[in-house]
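The complex is shown incomplete by one protein chain, all other protein chains being positioned as in the whole.
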Amino acid sequence: MDKKKNLFSPIKAWKYAFKKPVSFSMEDIIDRPRESENNARGFHINDHTKCIGCGACSEICPTEAIVMVKRADLEPKDGEHPERPTIDYGRCCFCALCVDICTTGSMKMSKAYVFNTTNPDTLYKMPEEIFAASGGTITGYEKTPESDLLDLVRAEMPSEASEKAKESFIELLKGYSMAQAKAEAARCIGCEICVKTCPANMHIPEYIDAVGQGDMAEGLALLYKTNPLPGVCGSICTHKCETVCAIGQRGEPIAIRWLKRYIVDNAPESMYEEVLMAPVSAPGKGRVAVVGGGAAGMSASYYLRTMGYAVDLYEAKPLMGGVARYGVPQYRMPEERLNKDVDLLKKIGVGFHVNTKVGKDITLDALHEQYDAVFLASGLPQSRSLKLENGDHPDVLYAMPFLAAARDYLRGQGEMPDVAAKVIVIGGGNVAFDVARTILRFQQEKYGHNQVSLVSLETKDILPADKEEIEEGEAEGLRYFCGFGPQGIELSEGKIAGLHTVKCLSVFDENRSFCPVFDKDQKDLIEGSQVYVAIGQMNDHAYFTPEHLDKAVLKGGKVQTDSWGQVQGMPWLFAGGDIVHGPDMIHGIADGHQAARGIDLYLQSLSQTS
Amino acid sequence: MSEVKLFFGPQHPGMHGNASVHLYVEGDLVKKARLVPGMLHRGFEKSMENHTWMGNLALIPRVCVAEPDINEMVFAQGLETIAEVEIPERAHYIRMVIMEMTRILAHMMSLGALASPTGLYTANQWMQADRNNIQDLFEAITGHRIYHMYIVPGGVRKELPQGIETRILDFFTEFERRMPEYHALIFENPTIQARLKDNIMLPEFVVWELGVTGIGMRSAVGKPYDVRKVTPYARYDKVDFEVPVATYSDAYTRSVMKYYEIKESIRIIRQAFDMMPQGKVNVKIAPGNALKWTLPKGQTYSAVESARGEFGYYIVSDGKTQPYRIAVRGASFPQGFLGVERYMPGVRLDDAPLWYDTMGICTPEIDR
Partner (left out) sequence: MTNSMNNVKAPLLAQIGALFPEVRLKKDRDREITFEVQPRDLHQVLTYLKNAGWRQLSMISCVDWIEDGQFELVYNVFDWTQGLRVLLSMKIDRGEAQAMTIINLFDGAMYYEREIHEFFGVVFLGNEDALKSLFLERWDDIPPLRKDFDSRAYSDKKYVKRFYDPVYGPQGGASFERS
């Protein structure tokens, strides 16, 4: 590369004197600062109305620059924490991992990059304060689907195909394999927003972590801390936790209920013995009677027994379990999983008294004499009746007795209920679907085909039942007549021929109270020879005498209690579950636990004063 | 004459990074030299064990400051090997474009760094001006000018923005047009020729003795020993490029080879854009969210060809969410230590910074 020295080469360099310089002048830098490119990672912007305070940004920050700070001006509500992120710009390295993991997409980075200060304390910012200078309002880096660090798709739960499912009562959902459960557990970010919403405040992120580690013993111990019926909840809980899951903001929520079921299904029997028998104290503190062997009653029995009380559980039916035993169909709540939960109660020494109805076989006052405290959890065993023309025909049947008879039949303890070939079900909630899909399966077994017509006041988009029920029901062959109100039953030669219905225009009025409005001119006659009514459940306070009713307060059939479950006016009496808070199983379980603590406090206070 | 002890660095205009070279000189001849590193020791290898796999993304570009993308590339490649995950085709080509642009940046910086030892400060200003334009392109693609954090395990982080292909290709066309000016400025300059030609030799036996790689090796051995050719990664086997070699390794040859490598890099970028298919740009290497990614147990050594030679990470995973051990092989570790100790003695004092620079020693990757 040797070039002979050219006499003119220094002169050639002069051409650069006439070219425009590439450097910026000082005024240009300060007065007209350069605008960054579109993707620039500058100071953060956080839309604090969209942010839910989940803390994922704080977890992932590699330099620990983000700290979540409680804000007094935010109301604590379901689905978010009243906290917002603050960023220490002395530590931030502008990697944008916080933007990529944000669950709501509220965290972004702006194009601003100039900030000079002599006070280092001002480097600590809550990002909704926008840096006004140099483009602080303009969005730079935002997350895109490919840069997202969250896993938004749920692991698919293998389930029975509808064609095969309707032929029998086999369980529809088969359960996760270990790989699927671990993959699903790895989606959780541990924000704990679900814990507040769960009525029992279960330790959800911790047991999800136990599934991820494959530690079933730890998972089981965590479940039983707040919920002695994890098998039941793992199958049929209303999963309010999943509704508020942070991942559900932009994707599918974590399958918390199915992970709970995974722990129950995969913990061996011996582990139950080891993990759960250890914290049970010997009896000796007192005696408590529990009325009602449903979820709330079983929960209270478990916690009272572990605290050291002798517990006697009274149940009117032949088996413990309540709605889980005599209501929900087998294809959603298989018998074996329920038995796993119930048998543990027997093992720890709860006294079972079945076929004993309090109020008939034994009075409430007798219980008051024999026991130190009584917990009422009798539930809602009766059906709400419907006034219909010809509504007293023997082929007009009600949900609760039918479902109980169906379960008895499948257990081998009764006859198959007599279902007709064409059936009408009135109702739009989960119970109506339980009835309809059970009838459907009986029809398949008996006739080889099914015809069940579901009539509901609500239109299909506002049906109160779970979405999965509606979709699965449709796949199994249910016919929907949504938005119709029943008027009367059409008889022909003494047998039911069909149901007269009229169009329902609206169900609720402006105050959200039940006030259906009908259009009597749009009519429809639905064919069927049996009508099943599933419009709600009712309590059965057969044990309350007039003296009791003087002291206790019943409002709309619900027993009024304080936050511990203690009935005002009768301090020895506690109540919980559906008779206090309406139908919701997990709430009943939480009530049972709370009442157990309340009974303990009450009896301790008595023994101190005496 | 008596011996005088001098300190070349850590604050010295001719020093790359911050390291101290203790020189024992007699007159102006260096008799003994010793590298005393540690001023840039930031404890990366220990830090990386305390962060999750994805959280390490923020740490790794800072290991080698001059050329950050090679760190991301070896890290991503190593994790993909351990997890046995195939990344989409498009990601391979985008990675090639990024790596080549980074190589151009690093070469321009080192050609500009000839400024301080020789006094040709114009070279530095010109190089930095053009580097700025390339860094603007990087800002458009990745969001940041220097620490890109764009190549992630599983592919690349985001899709290329609209219109970037035209911008990049137009820029490089313009740049290629100007390259003869750079050549005239630096390589035809009498000062540079006097200082660099036949000076600071690197014989072949020294290469094998120390374990030098990169331009030093190729200029002495005369064979295309380049990681991109010998163990190709990221579709380098599909593009057509040449690796400059020489058999007479003086400082001048090594610098001119950088110039030719820049030309070859531009060729690779053009071909990569031609051959780039459409499709996804990344896959996830493990199920779940990034806080919970676990890798199977395993160990691997993944290497790329950086501007200075073979750069690699030795990654050990024991099945958890954090690495068990990551060991960094700085490309200039051999030259920096043994080279300084054995072969710097004998140069003149004013050539000491030039020796340090033309051997391609980069202190941050030695110290980490």
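Just a few scattered comments:
In this document, chain identifiers A and B correspond to the written order of the chains, with residue numbering beginning at 1 in each.
Criterion: contacts are C-beta pairs under 8 Å (C-beta built on N, C-alpha and C of every residue); 3 or more make two chains touch, one makes a residue touch a chain.
Computed from a predicted model, the values in this text were never measured in an experiment.
When the omitted chain is restored, the residue from B:81, B:122, B:135 or B:193 that touches it is B:81.
Considering B:7, B:121, B:248 or B:301, the position touching the chain not shown turns out to be B:301 (whole complex). In the complete complex, the hidden chain is touched by one of B:14, B:37 or B:155, namely B:37.
Checked against the full complex, the one of A:27, A:75, A:121 or A:369 touching the unshown chain is A:121. Contact with the chain not shown here comes from a single listed residue; of B:102, B:213 or B:321, that residue is B:213.
The omitted chain makes contact with chain B at the following residues, 37-38, 41, 43, 45-47, 50, 81, 208-211, 213, 223, 225, 230-231, 237, 298-301, 303, 310, 312, 314, 316, 324-325, 327, 329, 333-334, 337-338, 367.
In this section, only the chains that are shown with their structure count from here on.
Rounded to whole angstrom, the centroid-to-centroid distance between chain A and chain B, based on C-alpha atoms, equals 54 Å.
Put simply, chain A touches chain B in their complex at residues 1-3, 5, 9, 22-23, 36-41, 56, 59-60, 62-63, 93-97, 100-101, 109, 140-141, 144, 146-147, 149-151, 155, 182-183, 185-190, 212. Remark: chain B residues 51-52, 54-59, 129, 132, 136, 139-144, 147, 149, 157-159, 161, 184, 187-188, 190, 193, 252, 256, 280-282, 284, 286-294 touch chain A in the complex.
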